[in-house]
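For this depiction, one protein chain was excluded, whereas all remaining protein chains were kept in their positions.
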Amino acid sequence: MELLDIGIKFILIVVIFLISLVVAMYSTYAERKVAAFFQDRVGPNRAGPWGILQPLADGGKMFMKEEIIPTRASGLLFIVGPSLAIMTACIGSAVIPWGQSLQFGSRTVDLQVTDINVGILYIFGVVSLGVYGIMIGGWASNNKYSLLGAIRAASQNISYEVSMGLSIIALIMVSGSLSLKDIAAQQHGFWANGYFTWNFFKQPLGFIIFIVCAFAETNRSPFDLPECETELVGGYHTEYSSMKLGFYLFAEYINMFISSAVMATLYFGGYNYPFMDSVAASVGPNAAVILGVVLMFAKVFGFIFFFMWVRWTIPRFRYDQLMNLGWRTLIPLAIFNIVLTGLFMTFFK
Amino acid sequence: MSTFYFIAFLSIFFSLLVIFAKNPVHSVLYLILTFFTFTIHYVLLNAQFLAVVNFIVYMGAIMVLFLFVMMLLNLNKDAEPGKHYLVKLAGVIAGGCLLVTLVGTLKLTAKSDPVILQNANLGLVKNLGKVLFNEFLLPFEISSVLLLSAMVGAVLLAKKEQRATV
């Protein structure tokens, strides 16, 4: 029995890992396709029907390319950088509840790798580790543009982590738990006791702060200053080539996937959907759970699309504007949000 | 228990590497690894909250700043000024004092009973929060005031310098 449990967990881990890799892979394709549609073009359409094999072609190209390690780079760290970046991107998915539990006879299978009671904090930890991949890579390249890009990335991540944490505190005050499983379970259905259950409707300001910070943490446009071509050549990955560069680019997309999943879970109900109880009553519990998983992924893809939509709309911020926004706007706003939430909870509950 | 010894060995190994690494950036990276082993220690002690906070605050924030400064300093061997022997002597004395203190404390701990927690799940967030905000409310708040004053002091120092240049 023990062994079977471990086996199920193992399968779940492998499946989630593969899903995040495939989603990241197809995010590169989706990014190019979405960018094309926003610019009245058609995008990649040569590799396979509608260019559906384009990510495989890109990956193959990345592997085939010549591997260049600068002679003055510090060898081991140069390799550690991208590995760390992709590793920290991947391990974030461990605490996200992808769905409720499935029932196979007497056996219950949780669709979450592990439910640690400090789930949100774990994600914060992983996110804050992510910056090391960039910093180590940038420093080990022994190139001033790489170093500047790495420093930008680090200071940007540290600055936005603060307001991200503060916006989460208000959410935790509402939910009363740090476990992502509990938070998702609390948003059951869509409407209960005369109000929306999803946290977005309880914490709209917190959500806006969180999504802005998520953009900054994943180094996505309009906050993609670490790889600002006009000023820094390629940013922290200027000296990287072949699959090491591929790892950095890939890590960005995995980060996007994970942060979309976190946003969906924290603010948009995760696997919950309207009328889920009546659906479960009519089609059976397992089918309803699977529908929940599908809707969870739909929400995640919605957020990924939003990431891309914003990228092809808004121009890049200037660095001082970025810092001003982080420290002078978002942090006071997040603190204000905490105070507001506290007042609301004291006087209306 | 063997996990503990393995992790403890890693902690000591990496902390020794922090001291012996020639390159300051490498030594900061080893320090990060040392903190990571500390995090594992906290997990082994069933103190999840402390583990995660150590992870976020020390590994994720403070060490990033350390690394930041080290990368910008560009400490080379030839740029390092030769140390005066008086400084070296002071260093030896200070280190000796630390060693004596450490040995003394170790001797004491050998005699004292091992600490037994009344509540094995004290490290979990809920219990820790209740303890902090009930029994230890005053020390907790005072320490937060201490941090606040440190923050105000840092801002004051930064501001003062700016005014002088303008």
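The letters A and B name the chains in turn, as written, and every chain counts its residues from 1.
The rule we apply is simple: a residue touches a chain if its C-beta (ideal position, glycine included) is under 8 Å from a C-beta of that chain, and two chains touch if they have at least 3 such contacts.
Rule of thumb we're sticking to: contacts and distances are computed from a predicted model.
Looking at UniProt, which of "Chemotaxis protein CheY", "ABC-2 type transport system permease protein", "ABC transporter ATP-binding protein" or "NADH-quinone oxidoreductase subunit I" names the chain we cannot see?
In UniProt, the chain that is not shown appears as "NADH-quinone oxidoreductase subunit I".
Where does the absent chain touch, in terms of which shown chains it meets?
Its contacts among the visible chains are A.
Given the contact definition stated above, which residue among A:109, A:310 or A:335 touches the chain not shown here?
A:310
Kindly state which of the options A:36, A:87 or A:233 is in contact with the chain not pictured.
Checking each option in A:36, A:87 or A:233, the one touching the absent chain turns out to be A:36.
For chain A, which residues touch the unseen chain?
34, 36-42, 45, 208, 309-310, 312-314
Criterion: only the chains that are shown with their structure count from here on.
Taking each chain's centre as its mean C-alpha position, how far apart are chain A and chain B in Å?
Comparing mean C-alpha positions, chain B is 30 Å from chain A.
Going by the contact rule at the top, pick out the chain B residues touching chain A in the complex.
Residue list for chain B touching chain A: 23, 25, 29, 32, 48-49, 52-53, 55-56, 59-61, 64-65, 67-68, 71-72, 124-126.
Provide the residue numbers of chain A that touch chain B in the complex, in ascending order.
Those residues of chain A that touch chain B are 74, 77, 116-118, 121-122, 124-125, 127-129, 131-132, 135-136, 139, 147, 150-151, 154-155, 157-158, 161, 178.
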